[in-house]
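Note that one protein chain of the assembly has been removed; the remaining protein chains are unaltered in position.
For reference, chains read A, B and C in written order, and residue numbers begin at 1 within each chain.
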Amino acid sequence: MAQLNMVQAINLALLQEMERDKRIVILGEDVGRDGGVFRVTEGLQERFGAERVIDTPLSESAIVGAAIGMAAYGLRPVAEIQFMGFAYAAFDQLFTHAARLRSRSRGRFTCPLLVRTPYGGGIKAPELHEESGEAFFCHMPGINVVVPSGPYTAKGLLLAALRDPDPVLFLEPTRLYRLIREEVPEDDYTIPLGQARLVSEGKDVTVIAWGSMLERVMKAVGSRGAEVIDLLTLSPCDMETVLASVRKTGRAVIVHEAAKTGGFGAEIAATIAEEAILHLRAPILRVTAPDVTMPLSKLEDSYLPTVEQINRAIDEVMRY
Amino acid sequence: MAQLNMVQAINLALLQEMERDKRIVILGEDVGRDGGVFRVTEGLQERFGAERVIDTPLSESAIVGAAIGMAAYGLRPVAEIQFMGFAYAAFDQLFTHAARLRSRSRGRFTCPLLVRTPYGGGIKAPELHEESGEAFFCHMPGINVVVPSGPYTAKGLLLAALRDPDPVLFLEPTRLYRLIREEVPEDDYTIPLGQARLVSEGKDVTVIAWGSMLERVMKAVGSRGAEVIDLLTLSPCDMETVLASVRKTGRAVIVHEAAKTGGFGAEIAATIAEEAILHLRAPILRVTAPDVTMPLSKLEDSYLPTVEQINRAIDEVMRY
Amino acid sequence: MPEELLASFAVKRLSVLDEQGNIDEALMPTLSEAEIRRIYEAMVLARTFDERAMALQREGRLGTYPPILGQEAAQVGSALALTPADWVFPSFRETGVQLALGYPIHQLFQYWAGDERGQRTPEKLNIFPICVSVGTHIPHAVGAAMAARYQGDPVVAVAWFGDGATSKGDFHEGFNMAGVFRLPVVFICQNNQWAISVPLKAQSAAASLAQKAIAYGFDGIQVDGNDVFAVYRATIEALNKARSGGGPTFIECLTYRIGDHTTADDAGRYRSQDEVAAWRARDPILRLERYMAKKKFWNEEYGKEAKTRMTAVIDEAVQAMEALPPPLASEMFEHTGATLSPRLVGQLKEL
Partner (left out) sequence: MPEELLASFAVKRLSVLDEQGNIDEALMPTLSEAEIRRIYEAMVLARTFDERAMALQREGRLGTYPPILGQEAAQVGSALALTPADWVFPSFRETGVQLALGYPIHQLFQYWAGDERGQRTPEKLNIFPICVSVGTHIPHAVGAAMAARYQGDPVVAVAWFGDGATSKGDFHEGFNMAGVFRLPVVFICQNNQWAISVPLKAQSAAASLAQKAIAYGFDGIQVDGNDVFAVYRATIEALNKARSGGGPTFIECLTYRIGDHTTADDAGRYRSQDEVAAWRARDPILRLERYMAKKKFWNEEYGKEAKTRMTAVIDEAVQAMEALPPPLASEMFEHTGATLSPRLVGQLKEL
């Protein structure tokens, strides 16, 4: 078993699944000759040809729109949006069409489309290159939203997503691309969509996170014995695991990179307040970015949730 | 004082403010000659000319994008998106630019842009003509989201929005356009953005709603003595009023038309769970549409929250 | 070195059948009498459906409906050029295309009555659901063409849309991609000269819509959209070109929307009766009848007989539609995804 970083793990998953499934076609800006700006698709065009790993014009809406047509026709397109900040231009195609094709056609046409995009902050990149817009896509019935938290989960979730019959938005935390190396099995394994991962057990507090924030949560909780849940799939979200844990601990802290108001943390807190409130001993706290326009690199560390902020929130709920 | 419906109230507000402020220009599809598909801009082109009430090509992204340029230049554009389902094509312009122009330019350029769009269900219209996407826009720092619940609030909120220095998304509940007539003062009055309205006082339960759901909530609560809050502005949301009420009643029910998961109800529930949990006697319930693709007209009544469902939720929280 | 000519372009207009029913022999596509009758009857069927849909809507038996009156040649003439293997991407005003291709008539009524079950295309047809969001289906056709070529299928993807759709970003991104990859796709614009109340000249400053193809490096042609032979010929040529690797074609069918935009619209508010009357006189069905009469295979009697037959077909479809049980609330949940999440299972129970 090799020690891989997340870029390598995703590249390996794509390579292996393309070997296995001829219907998989990759399209996007700079995904071919250049191997993607983060090298996630490196070597795939040499291996599978320019008909299967397609460099497209600079057209996010048509990248997703064409991928929808390909998927309906019978392929399994993997569309890359170079950075999440540019997926906003494909919002209409994703919500109006990808999310609804199965329903609108009453099952006659389906959309097994995977949209990959680097997401999140912490890499000191230019404007719009560090967006965390996951919550927008979790309000779209018909779209699955998946966020790996490391190389191992990235490969397993990607293989599962590539075999899912419905559209999946696969958000790759850019900050983690080369931050973590993990044992990643060479062979085929999947992590089912819709199942959260219990990262550590605890009895007094449940900390819920995903993507790059998980790494900061683990730093924060250290040996405090908190129960940490890595959601992995945001939509559909494994609320059962969250609720079971909160019923046990009586305390919940939710951590995400996106702005607080309307972030996905709100849905988790609301679900707890709806279904487990009688077990709560403390307020449900959210540790998030503030409700401001994301700043450029000089202020990004002040924008993103920090280990200290996470600790402060845990301390606060423990006061009850 | 005249009895007006919401279409007339909005039309009157636009007319009066255009008389007062020469910088106001209206643009959109069919807003001029045709007076808008709902007649909201009827008579304005005759009155102010085709240079001020502009029929545009069929281009939602450029309608908003051009309006951003107009606003930055010094006008106060009022852009109409014919139905909210077509605002998704303008998502990028709204989030990438309208919401951020002031921040990106550090205050040098501002964007006093009003985007009006008919929204919500219940009118048996074709696909995509009954969308409730408000939650998407409440997760965009820099954009205000306003939803009137009748003719009176429509005029007062619109006049306030037309004088706001920042972008406002003004969502007009289509089902209410001609459903309600109210006394609407001829003269100038504003309802400040960011302030919720206490519609009825109560002591045991707080019901929170906005737009067309308010009408159903009022039908449901009847003489039950529930405290009903009409949010009016979703972003920035008047959580103080919500929290004060819930601290008093100890029970909260939130009602909205949009799909449940990731809807704006989640933010309200999460805020209550964060700041008023010790006062809660019951779970916070959300009465919403299910997490499915909105159906066509034959099933729309099964999709939208009903008076019975609202009553059931109130009964349930009262059991605690 | 000075100001030199970089490139020059010509945009052509094709017409075969004039208003008196005379044809240009040189350009007349090879069609047997039987084939022409088939085209004619398909146009009559389309008009009969349209008339009935308008009537049913007035009686409250259908929802909002967009009439195709006047566009029968542009729709039927293009649709009948396709092979069954081709993929079809219609907008919301393509009833004539759907009917000509054999889409179940009662399902079309069912859809316009507000029941999405009408959108479930039978397995043997490759017709995409009606696209209500103007122009956003164009990239889907482009993607289907990419997939067809990838699979080595001799399939052409064909998208129909209106003049207003040419202003949308998705029109541009889709056309550009089709050009770059030289895809087997045909774009057919039903230029009926109005987008609700917005006239063509307020939609585009271009002398023609056909010339927009120049921006993408492939051919664009304008055809007389009320001339079914010109529409048919242009479409056949575009399909053959696409199938033989020649890439995309943009066909602008210049026609006219005789009716209101939809049953919810009142076109009297924004256009003159004279303009409408002038176009009524250019009725595409009348024009074809004149030709057929000259060739001695149309007369009043046959015309009446055909209309009666089509009316019977429509009657039957209406009955079939109205005999359908109403959809159950639970059906909302059925196709949001392949499976129901635990949360959806719970929501379904709460119904």
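Going forward, a contact is a pair of C-beta atoms (placed from the backbone, for glycine too) under 8 Å apart; a residue touches a chain by one contact, two chains touch by 3 or more.
Since the structure is predicted, the reported quantities are computational estimates derived from the model, not experimental observations.
Undergrad: For the chain left off this view, which of B:Ser59, B:Thr117, B:Thr153 or B:Thr249 is in contact with it?
TA: B:Ser59
Undergrad: Which listed residue, A:Gly49, A:Gly107 or A:Pro126, touches the chain dropped from view?
TA: A:Pro126
Undergrad: Considering the whole complex, which of B:Thr96, B:Thr174, B:Ser245 or B:Thr261 touches the chain not shown?
TA: Only one listed residue reaches the unshown chain, and that is B:Thr96.
Undergrad: Going by the contact rule already stated, which one of C:Pro29, C:Gly114, C:Gly179 or C:Gly337 would touch the omitted chain in the full complex?
TA: Of the listed residues, the one touching the omitted chain is C:Gly179.
Undergrad: Could you please point out the chain C residues that touch the chain left off the display?
TA: 1-16, 18, 24, 26-27, 166-173, 176, 179-180, 182, 202-208, 210-212, 214-218, 222
Undergrad: Hey, which chain A residues sit against the chain that's not shown?
TA: On the chain A side, contact with the omitted chain comes from 29-30, 32-35, 37, 55-59, 61-62, 85-86, 89, 124-129, 260-261, 290-293, 295-300, 302-303.
Undergrad: Across the whole complex, list the residues on chain B that are touched by the chain not included here.
TA: 25, 51-52, 54, 56-57, 59, 61-62, 64-75, 77, 92-93, 96-97, 101-110, 141-142, 144, 164-166, 194, 236-237, 239-240
Definition applied: only the chains that are shown with their structure count from here on.
Undergrad: Which word fits how the chains touch one another: line, ring, star, complete or other?
TA: complete
Undergrad: If you average the CA atoms of chain A and of chain C, how many Å lie between those two points?
TA: Distance between chain centres: 40 Å.
Undergrad: Provide the C-alpha centroid distance between chain A and chain B, rounded to the nearest whole angstrom.
TA: Comparing mean C-alpha positions, chain B is 30 Å from chain A.
Undergrad: For chain B, write out the residues touching at least two other chains, lowest number first.
TA: Within chain B, residues 85, 89, 127-128, 261, 291-293 contact more than one other chain.
Undergrad: Any chance you could list the residues of chain C touching two or more other chains?
TA: In chain C, residues 116, 133, 136, 169, 335-336, 341, 343-344 touch at least two other chains, as defined above.
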